[in-house]
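Removed: one protein chain of the complex. Kept in place: all other protein chains.
Right, subunit A next:
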């Protein structure tokens, strides 16, 4: 176990180091001088030079890279060129929306997908299975913003159970915050749940074809008992992989849903930063997302080890 953990940790650190270098290099080769851009077209060369010095842009690349990494490690992500506030503050404000939204959506999608996948696999080839496959096909095909609009039309406009958008902030209380995130989380969760349910179904069907399921049946287990005791945990392994990917996707990929519901999330922040050439914000959020992805991969690896004794030796 210690060896597995150590090897996963080493791989995590190496991935982070490589990713940071790549991100830094890409930002470096993007044309356009940040200082010149901030000061506008009519800026004097000496003003630009002064701003470059202030921003540290005149230092050698290696030093700037180290300063960037050192800053991030101490929580100093630099100051946004356009907002003129520390990037760390910007990101943490947005994360307060995006992270709970992601977790909420993932929890919903898992809660829907696992039982649905189980039912479909247990009834494979029968009407319930066909119905589930049809519905999940639809869930994957229909874009999530369309669900979002339907949800708004039904629950916000007609039934008035939820507001149509906006986020009151967690200061308004946990309940108010969760309520505001419910419709977007459902809209995000439906396509993800459809994918996950299909993965769960096929993983479970594959597992049910394994020799050890036959052994379990020969011992006298009913099919339901065999699924519960032997197939379920084995089928979770591919499901964990997809869950990890979905987390990463939802964290930054919710931009359309954030726009539909007027949520101040991470996706919108990145979009705005890119359009405004606020490269320091782009650089930091991208690095943060990379960190989140790598961390989730690490957690998924740990989950594999928790499930599979062969990795724990």
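Everything that follows uses one rule, which is that a contact is a pair of C-beta atoms (placed from the backbone, for glycine too) under 8 Å apart; a residue touches a chain by one contact, two chains touch by 3 or more; residues count from 1.
Note that contacts and distances are computed from a predicted model.
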item	value
Per UniProt record, name of the chain withheld from view ["Peptide/nickel transport system ATP-binding protein", "Nitrogenase protein alpha chain", "HAAS transmembrane region domain-containing protein" or "Chemotaxis protein CheR"]	"Peptide/nickel transport system ATP-binding protein"
Positions on subunit A where the hidden chain makes contact	2-3, 6, 125, 210-212, 214-222, 225, 229-230, 233-234, 307-310, 313
